[in-house]
Each structure stands twice: as structure tokens, then as C-alpha cells.
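One structure is given below, encoded as C-alpha cells.
What follows is an incomplete set of chains from the complex, kept in their original frame.
Note that the chains are named A, B, C and D in the order they appear, and that numbering of residues resets to 1 at the start of each chain.
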Amino acid sequence: MPLSRFKKRHTKVGARPGTLVIPKDAAKPTIRSIHYHLGGCDEADVVDIDNLHETFKPDTVTWVDVQGFGDRKVMQKIGKVFGLHSLLLEDIVNVPQRPKTEPYGDQLLMVVRMVQLEKNEDTRSVGVDMEQISIVLAKNYVITFQEKHGDVLDPVRARIRSGKGVIRTHGADYLAYAIADTIIDCYYPVLESVGDKLESLENDVIHNPTPAVLQELNAMKNQLINLRRAIWPQREAINSLVRGDHNLMTEPVGVYLRDTYDHCIQTSEVAEMYREMVTGLMNTYLSSIANRTNEVMKVLTIMASIFIPLTFMAGIYGMNFEHMPELHYRYSYAILWAAMLAVGGGMIAYFWKKGWIGK
Amino acid sequence: MPLSRFKKRHTKVGARPGTLVIPKDAAKPTIRSIHYHLGGCDEADVVDIDNLHETFKPDTVTWVDVQGFGDRKVMQKIGKVFGLHSLLLEDIVNVPQRPKTEPYGDQLLMVVRMVQLEKNEDTRSVGVDMEQISIVLAKNYVITFQEKHGDVLDPVRARIRSGKGVIRTHGADYLAYAIADTIIDCYYPVLESVGDKLESLENDVIHNPTPAVLQELNAMKNQLINLRRAIWPQREAINSLVRGDHNLMTEPVGVYLRDTYDHCIQTSEVAEMYREMVTGLMNTYLSSIANRTNEVMKVLTIMASIFIPLTFMAGIYGMNFEHMPELHYRYSYAILWAAMLAVGGGMIAYFWKKGWIGK
Amino acid sequence: MPLSRFKKRHTKVGARPGTLVIPKDAAKPTIRSIHYHLGGCDEADVVDIDNLHETFKPDTVTWVDVQGFGDRKVMQKIGKVFGLHSLLLEDIVNVPQRPKTEPYGDQLLMVVRMVQLEKNEDTRSVGVDMEQISIVLAKNYVITFQEKHGDVLDPVRARIRSGKGVIRTHGADYLAYAIADTIIDCYYPVLESVGDKLESLENDVIHNPTPAVLQELNAMKNQLINLRRAIWPQREAINSLVRGDHNLMTEPVGVYLRDTYDHCIQTSEVAEMYREMVTGLMNTYLSSIANRTNEVMKVLTIMASIFIPLTFMAGIYGMNFEHMPELHYRYSYAILWAAMLAVGGGMIAYFWKKGWIGK
Amino acid sequence: MPLSRFKKRHTKVGARPGTLVIPKDAAKPTIRSIHYHLGGCDEADVVDIDNLHETFKPDTVTWVDVQGFGDRKVMQKIGKVFGLHSLLLEDIVNVPQRPKTEPYGDQLLMVVRMVQLEKNEDTRSVGVDMEQISIVLAKNYVITFQEKHGDVLDPVRARIRSGKGVIRTHGADYLAYAIADTIIDCYYPVLESVGDKLESLENDVIHNPTPAVLQELNAMKNQLINLRRAIWPQREAINSLVRGDHNLMTEPVGVYLRDTYDHCIQTSEVAEMYREMVTGLMNTYLSSIANRTNEVMKVLTIMASIFIPLTFMAGIYGMNFEHMPELHYRYSYAILWAAMLAVGGGMIAYFWKKGWIGK
């Protein structure tokens, strides 16, 4: 169970800012566009990127959904068509960035961290898969970028298609909000899963404190540090939108974002609370070990303190001196037994009084 | 005694914001209205929600008291009648929310966390029951929502009915204050109960430090973390009202709220202080174990150090060599006893000097 | 030595704000008034509260000194005569309040915490008696309230009577400052006393680390937490006066208050520093125990490691086999002794080399 | 492995501010100038410092690259030619300064800390070489100073020479940014190296917790404290540039600097995260030792508890009393063996039940 180390596929030191260094394992891009307005919605796979912008219509919100960015030429073409700043493009492919909200002229880049539980549930550690989703918001379109195929945004797509709710009545800023909100919501099941494992670990710490439990606690602590690192800056980023720092976010959507902001605070607080609990369990583990050592010592001390004096007494009369008058008395043996029982009983009574025996 | 895990009945990931997902175990709603003005007060069970708004009169403050929200249709009807924002409604049913104060147009949502001691007092842990109370304040009415029936607000109702004090001379903002203040006051008996249990635990840590005590300390620590999590944001929320961020709260009521704010600070400080004390007791527990191990070791060391050399001496003269001149001397046996007494006494003197024996 | 628990005689939950619930053990009130101006001063016991206000003269500062508030009617009468806000009165009798400065119209409430060393000096714990002093400052008078009779303000009274210093040349704000300053000054002897006890405890931790010492350290830590809780908000409260938030405090008195503010910072820093030192001593205590266990183990290990092998060697030749040729050799016994000395000496040399014996 | 102590070659106490005390081991200065504009670039070794300023042309950005400052006269000449403030010059040679950004009239001093992995990779500790780079930014030139020859800035030089990217299209502020950004980028490989070593240490803590591992953890912790000390103020310094506090930094370059700022935050967070992990590993180490002591004690207790009673039993029948009837019974010996097997087996069963034997 290795430490969850930081791995950033950073560009070469000193490379030109805006250099697009595509990660080797990034998936090939698939691009889909969704155009929607109050009356309906159109979905299409995008093949001809160069003319993508021409399919945009007024009063229509367009979501360009780019999954995978493993093709530098495609990315550069997208950048050119939409006039993306070179640093914005670099932030999209150079993952993981810190969650943030940054204005670039009349575009707004939102970097969000998506978390998902990993499938393999055989071990007790909570496997969490993190992936950066970059949201570019402009006047009438939203472009999302992600490294791998597959995400948690299907409910948003379904809401657009069905036309239920208010999504089609708002502009592109609401779409950006809906995407960010859905991603933040994913922290809840992850935290619940962490909570379940924590409960199971608590049981082990108390009843079966093996070193493996400590390692699991350590792994969970690192996981929680990582989660907090993902949530914390999100909080700040969304708050800047709530405060209305960026005028692409309209007032009515700000009210919804306030809700997302609350979720960020709540999840980061829960992550923090869990971390405190893990620390508590670690201390309990340590006391538990100390306690067990104490128990072990008591058994040893009791056994040794009872039998070492008795062995000495038996040793006395195992000596071969010619002149040991006791050896010849008739009741010596019985008297010695009585003495030994007295000594042994005395020791037992002493330990019993100290509370070391019989609870 | 399980960890007090975070459990939020969050809506499905990606659900439309404002979706009302009623918790399964929420009680069926009972609605009561209290209309009051300087001259008197009217109470009534509300059946016809649609026409509830028409029973409102000018110069009359109305308190709509909704207990239980286990019926989606009723909740939606209330939302419609009073024009509640869909996110406001969601915050009411999607418990627990973080305590907060949020303006929605000409309405103000106050989310407060009510704490109550649980009845079963058989264990020493302090069982605390937390429930969200949502207060919607408007120009001339207050609506309160709570998940279960029964609350701590009877004194407020009694004050309205009796007309004593200033409650009937103020507007709806004073009512909202009175409700919030009464809820915050409930933290005092809970903290006092925690204080009592803490004193009892302190005694145990010093005189009977069993692992069970450590578990109880851990449980209490988690409880206090939870309490702090409940109180802390309340502080912030009420302070924003005191600062006059929301104009529904008038200046004279602001003076009263300052008092509530003080109580928030005081309770959160006491919770923090108790948490420091619990941490202190945990360390005492650990030293206590270390100390006991030390005591156990001393007994073992004393017994072993005295008798092991003596046993060796006896062992010497239990040997069967043909040529052991000492065996045949007349006073050998007595001399050996003298030597053994000297060695044993020497060891005892050594330990006594080291302070291990006889205090 | 019980934990210093928080005990607030809070009013019944949900009571009307401003309800005067007089603590049962509050002393009966004694009221004295001191009128002074540049030319002289008048002191009088106040019997007729209703007409107290009429004894006030222009250009004269009046100090109404209320000791004990164990009589609801008297308190209500005072409240009425001076027009005190009901919440202000509640803050006065509902002790302990958090130290604070709160404006109520043209009056200013200052809540200060007075500390005094308790008399019984038989134990090493520093007994600290805390009492709330409430100072109501208005244009030309100051009213002080305290729960019990007797305080630390005699020097202020003496300065008024003698007319030395600048006290009579300033207005009521200077009097309020002088009272607050004198109360803050009382933290110095308490902290010095804590410092003395700390030094004594340090000695014990190093030379005689009994569990009782740890308990004393814990008690001192709790005491310091309490002191800090008393000083910290005072700092904030006085700073708000220094900043000139309340116009009852004039500029020239502000310069004096800056000095009081400095004292608040200094005392809270010293309390914090002592707390860090107590924590340091606790850790030293724990290492001390660990060290002693180590010492105990060394003695045991040395004794056991030397004599257990020797006992075994003696045991060999205590066997009764018919065919044990060594038993019959003339020098067997001497050779065995030589071997045993060699083994024992070898063990001693080994331990000496390891540094376990002979320093 | 000594503590990484702070060593500042501070000037003599009380020396005149601006006194140039050249560190003894500073390299002799080599000065190179690079003039570049959109159309091309000129590089030259600078010999005649006095006339250096005259080689500057309008619309040309000049980078004066000073490597080594081990010659007071040269430094003073440079200071005179460019009109550097005496304190600015002192900050350059009196290394290490805290990373900062300070305006001096129409010049801006940026102090950045360059980190490089040390070459010798034989030990597991991460050797980090820190060196201060001082960047003086003015309207149309940049001067960089460093103590030793050789740096990480070759990629910047290459970009200027090749003319690729935007470097030649911007002014001197972009050059200053490019230099600072390249230096900050160097923290990534260092942190990755720390991460690798951390993983290797984690393995050791779990499987082979020798005291040497603890020392390595301590050394790494100190290293991380040092790294954080280098990164943290950088963050602040660059943020002040992003906020536009200094008008030498133009708006478009501010966008790029935002990126550098992000890198500062990210690296400082990673350093902090690693430090928390190191602390976690230290605690694991301690539990690991406690656990091993517990294991050792169990073995001792099991061995002693089984054989000490048995030895006592054998000792009984090794006594030489005349009247010990058991000695003469035919089956005594067999019965005793049975009893001893019962006792030994009983002890083993007891320990097995307690979980001390056979897992």
C-alpha cells in the first residue's frame, strides 16, 4: 500500500509557457456537442472541429464535451477555434492543476477535481480515483475537458435532453454551475464510504490492534489529506464566483452556486472531522499496544513472583550438606509444603489486592 | 459505541437542484399557525394550506409551525403558497445542512441545529440528539420547519400566549430571534452534562484506567467535535445578522441578537475547552498505563533479583561432586544461610535506596 | 482535585430575554456612591435608590459601587433609575459572561473578569478565584456591579479620596479605565504565583516523577486554559475602546487604555507561554517514566542474565545419573567454579561494554 | 547527517547598512549580456562594465547575467553604472535573503531561491542545493546575480536565441517572469525525488524500523521545513506582482505570473503534505517499536510461565528430606511427568486462548 505520492506530469523545466505536453497515457479525444434552447436540444459527434463554431446559433447554449486530450493537434485546433489562451490550454492538459477559477478575457476557466470510488472493493482501503475536469465558460457555450473517457455528468446530460427542471431556461453559466455542482456532489458517496471503513477500522483497533490496522489508518489519513487538498481550493474558487468576481456568472445562478459552496464547506469539514477521528484511532492503537504490554508483563510478573521464591525454597532442601538437621525431622516435608503454600498464597493475595488477578 | 459518523441523506448525485427528496423516516407534517399582535393571539391547526396566506392580517405576526416534512405534496404546496425558492425548500428537507443565514429575495432562511440530551442515561456517554430547525423569516411571518414532532420551543409559545415580556410588541424578526435564541440556549444543559461525565471520567482515568475509559474518552471527543461543528457556523450566521447584513432584522432586535451571539461564542469556547481537557485526560491515561507497567516491572525485578541469586547459591550445594569440602563442614549450612540473608538483605537495601521499595 | 468545569448559572432555557434570575448564593447588595470633582469627594452609603440620580451634580463624576446583587427588587430599581437595558441587567447578574465591551445607547457596558489568589496555600495547586465585575459607563457616572463583597479596587478609591494623580482631573471615562486597569493588573501576581509553582513542579518532574505530579500538571494546565479564556476576550474588548469605537471614551483616556491593552497582551502571552511549558513538562514526565522503566529493566536483565546461566550450570551437576564421570574427578568442583566465574564475569564485561553497568 | 542549520553570512553587527561584505567563497564574477529584440539577439561577454550601459539600445531588451559576485570592486561598479540602491546591492551579496519582491524607485528587486538536487545519490537522503538568484528588473533590462557559476536558466537562454515562443515579443518584464518561472519549476523534480525517498522510507519503517530510519525521517523533515521556508515567501512575493502592486510588471505578463503563482502554491502544498506524511511515518515507527517490545515480552512471558512452574515441581523432588513418601512409590516419576505435561499444556492452552501463541 504505497503512499499516495504527488505525481504531476509537469512539463520540462524551463519549457515555454503554454507548451502543450500531452501526457502519454491520455485517451484519444472524442468530441460531442450539445446545442440546446428552451424548445429542444441537438446532440452530435464533432468531426469537423474547424467549422464547429459555425454550428453555434444565437439563443442557443452549446456544450462542447471533449473526453480525452491525447492528441496535440486536435487540442491546438480547439484552442485556435475558440481562441483559448495558451496558458489556459496548458492548464487543461497539464494535470493535475489545483482547483481554481481564472478569467481569461471573456472566458472563464474552472478547474474542478472529480472523485470516484475505485471499483475493486476487496481491500478495506478506500480506493479513490481523481480526475481533473476543466470547464471553459463563455457567453453562450461551455467546453469541458477531461483526461479519460467516462464521467459522472450523465445526469446533467439527461436533464438537458428531458428538458425537466430549469436547465434549459438559463444560459451557459447555469450549465457550468450544473456541471460543477454534480462533480462536487460526488464527494458525498466517497466520504460515506470512508466513514464506513472508518467504523470497521475502529472495531479492529479496539479488538484486534495488529500493525496492519495501523498501516490502514495511515493510508486512510493520507487519503483524507489528499481529499482535503482537492476540496479546499474548490471552496475558494467557487466562493469567488458566488461573490460575483466574474461577470460571466449571472446573479440568479449565483444563488445556486451558494448551494454548491455550502457543499464544498460541508465536505471539507467532514474530511477534516474524519482526519481527526483517524488521529484519535491512532492514539487509541498506541494505548492499546501499551495496554497489552502491560497485560503481558502482569502475567510474567505473577508467574515469576510466585514460583521463583518457591523454587528457591525447594532448592534449599536439595542441598547435600551433611549437617542439615531439618532433613531428618519427620514432618519437615509437610511443614515445608505448608510454608510454600503460605508464600504462594501470600503472593496471590498480594496480587489480588493490587487488582492484577481476578479483575 | 460506534463513531458518530456523518450521515447526510443527500439527494442523488446530479439530481436537479431544488429536487425535493423527502427522507424516508421524516414524520408526516402537522401545521399550526399562531397569529398574534399586541392585543392577543390566535392559534389554529392548519388544514387548508392553499388559503393559509389569506388568514394573515396586517399588524399581525404569524408563526407557521411545520412539524415533520414527510409529505412531498404538502411541502411543495407550502413552497408555492409562500413563494419559497426551490433551493430554500431543498435546504429545509435535505438535512442536515450547515447552520447558516441566507437571504432569498425578501425572505431570510436561518438554519439552526437543535441539540437535546437523549433520554437513556444508563451509559456514561452523553447521548445527544441533533435536529435541524429551519426558520424562514419574512416581513410579517415566520415559518419554522423541523423533521420530527416535538421541540424545545414551548417556552416561546407560552410567552406569545401569555403576552408577558416584549415578544408581542415586536415584529416577526423578534420572533425569529426568540426561536433561535431558545435553540442556542439548549446547548448549555448539554455542555453541563458533558462536564459532569468528564469529571466522572477524570476520576476513572486516575484510579481505574481501563481501556473502556479510553474508549469513552474517544467517544466524548468525537461528540465534542460534533458539537463544535454544530455551534461554530451558528456563530458566523448570527454574527452576520448582528452586523445588519440583512435588513429584515431591525436594529432593536439586533441588540438582542448580540446576546445570542455571545452565547454562541461561549458555548463554542466551552466545547473547545472540554475537548482540550479530554485530550489532557487521554495523555494522562497513557502515562497512567506507562506508570503501571513501570510498577509491574519493579515488582518483577525485585522478586527476581532477590531470589535468582539465592536459588543459584542453593543450587551450588545441591551438586553431587564427590569432592566438595564445604558439604562436610559442620557449620556450612548455617554459614550459607547467613550468606543468603546477607545477599537478600543487600538486594533489599539496594532497592530501598533506589526508592523502589517502601515508597 | 476536580476539573475546573464550566458552571454558568444560566437562566431557564427559553426564558424571556432580560429575565433577572438572581443566583441563589449572590450576596445581598450594598450600595455606596462616591461623588468627586477637582475640589474634593463625597462618599455615602446609598439607601434611597429612587432618588440616587438626584444627588448627581454637573461637573461631578459619580461612582455607584454595587457589591452583591442578591436582591431582585433592588436590581430592578437600579435598572429603572439609570435606564439600563434589560439585556444589560441580565448580563450583570447572569455571571459569568465573557469579558466584552458593549454599547447600549448612551451607556457602555464593560464586563471584566477579576482574578484573585485563593488564600489556602497548603497544596501546590494555585487556587484562583474568578469574579465578574460589570462596569456601566455613562457621560458623568460609572456603576460597578460585583457578585460578592470585597474587591481589588481599594487603591482606586484611595486615589479618588487623596486626590493625588490625575484621576480627579478627568471624567467618568478615566474612572472606568482606572477600574479596568486595576483589575487587569491583578493577573500579574496570579501569573507569578503560577510561575513559582511551575518551577517547583519542574523540580519534581525531574527528580520525583510520581503520578501526583502529573495530576498537578494537568490541573495547572486547566487553570491556565481558564486564565487564558478570561484574558483573551478582554484584549479584544479593550482594543475596541482603544480604537475609539465608542465615543464615551475620550482621546486622552485612550492613551491610558493602550497601556491596559499592552498588559492584556502581555498576560495572555505569559499564560500561553506557561501552558507550553506545562506541556513540555508533561512530555518530560512521560520520558521520565519511560526512562525509569528502562532502568528497571536493565537491573532485571543484568541479574537474570548473570545468574540464570550459572544456576543452570549448578543444576547440571545436581543430577543423579549414575554415569557422570565429572562428579568423581578431584578438581571438578574447582573447575566448575572457575567456569562459573568466567561466565559471570563475561556477562558483566558484556554489560559494562554496553554501558549498562558502571555508568 | 547534521541538522540543516541556518547559516547566514550576515555582515558584522552594527555595520553601515549597504556595506558590501562579499562572502569569502563567492566565485569571481563573469558577466554576459544578451541583447534581444523581435528581429534577433546579440550575446557578448562583458569586460568593460563602465560602458555597458551605452551598449543598450531602444526597443531592445538586455539581460545582464552576473555569475559569481566575489569581487567587491566589480559589484560596486555595477551598482554605480545601473544606479542600484546600496541596500539592493547588499541584499544581492548578503545571501541568503528571504525570497521577496521589493521596489527601489524605477527598479524592482526579485529575490528567488533556486533549488537543485545534489549529484551524490549514494545515500537515501535527498541532498538539495539552494542558491539565491537576485533579479533586478527595470524598464528595458534585467540583471541577474547568483553566487556560483552554473544555473538552471539555459532553457530561457535557448528560447531567447531560437526566438521560438513569445519571449522576444514581450519586454523585460516577461524576461523577469520567464527567469522566475523557470526557477520555481525546479521545485518539482526536487519534490518528486523527496516523494521517491519517502516511499522507500515507508517500506523500511514497516519492515525494518531501525533507529537509522528514524534519523533519515528526521533529516527529511528538516529538509522539508527548509523547502517550505524557501517556497512560502516566494508565493507572497509573486502574488504581489500578480496583484499589480508594481507597475513594471505589465498586465499581459501578469496572466503568466498567475501561473507561476499557482506553481508556488502547489509546491508548497506538496511540501506540506510530505511533511505530514513524514510525521505519520514517525508515529508509525514509534508504534512499531512498541509493538516489537510487546512481541519480545510475549516470548519471554510464555517461556518463563511454562518452565518456571515446571522447574519448581522438579525442584520439589530434588529435595533430600528423609521422609518424602512420594519418592518411594513406583509410579511417582510417571505421575509427575503427567502432572508436568498437564501444567505445561495448560499454560500453552491459556496463552493460545489469549491469542499470544499461534496467532
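Note that a contact is a pair of C-beta atoms (placed from the backbone, for glycine too) under 8 Å apart; a residue touches a chain by one contact, two chains touch by 3 or more.
Just so we're clear, the structure is a prediction, and the values are computed from it rather than from any experiment.
Novice: All chains share one sequence and 4 are in place; how many are there in total?
Specialist: 5
In this text, only the chains that are shown with their structure count from here on.
Novice: Can you list every chain in contact with both subunit B and subunit D?
Specialist: A
Novice: Can you check whether subunit B and subunit C touch via the same residue numbers (shared by over half) or via different ones?
Specialist: Answer different: the two copies use largely distinct residue numbers here.
Novice: Using mean Cα positions as chain centres, tell me which chain lies farthest from subunit B.
Specialist: With centres defined by C-alpha atoms, farthest from subunit B sits D.
Novice: Hey, what angle do you get rotating subunit A onto subunit B on C-alpha, to the nearest 5 degrees?
Specialist: Subunit A sits rotated relative to subunit B by 70 degrees.
Novice: From the C-alpha centre of subunit A to that of subunit C, how far is it in Å?
Specialist: Each chain's C-alpha centroid was found; their separation is 41 Å.
Novice: What whole-number Å value describes the gap between the mean CA coordinates of subunit B and subunit C?
Specialist: 26
Novice: Using the touch definition from the top, which residues of subunit D touch two or more other chains?
Specialist: Within subunit D, residues 318 contact more than one other chain.
Novice: If each chain is a node and each touching pair an edge, is that a line, ring, star, complete or other?
Specialist: Topology of touching chains reads as a line.
Novice: Pairwise, which chains touch?
Specialist: Listed in label order, the chain pairs in contact are A-B, A-D, B-C.
Novice: For a test of understanding, state which residues of subunit D touch subunit A in their complex under the given definition.
Specialist: Residues in contact with subunit A: 152-156, 159, 164-167, 178, 181-182, 185-186, 188-189, 191-192, 195-196, 198-199, 202, 206, 255-256, 258-259, 262, 265-266, 269-270, 273-274, 276-277, 280-281, 283-284, 286-288, 290-291, 293-294, 297-298, 300-301, 304-305, 308-309, 311-312, 315-316, 318-324, 356.
Novice: Could you list, by residue number, the parts of subunit B that touch subunit A in their complex?
Specialist: Subunit B reaches subunit A through residues 2-3, 5-8, 10-18, 85, 87, 90-91, 97-98, 100, 102, 104, 211, 214-215, 218, 221-222, 225-226, 229, 282, 285-286, 289-290, 292-293, 296-297, 299-300, 303-304, 307-308, 310-311, 314-315, 317-320, 324, 326-333, 336.
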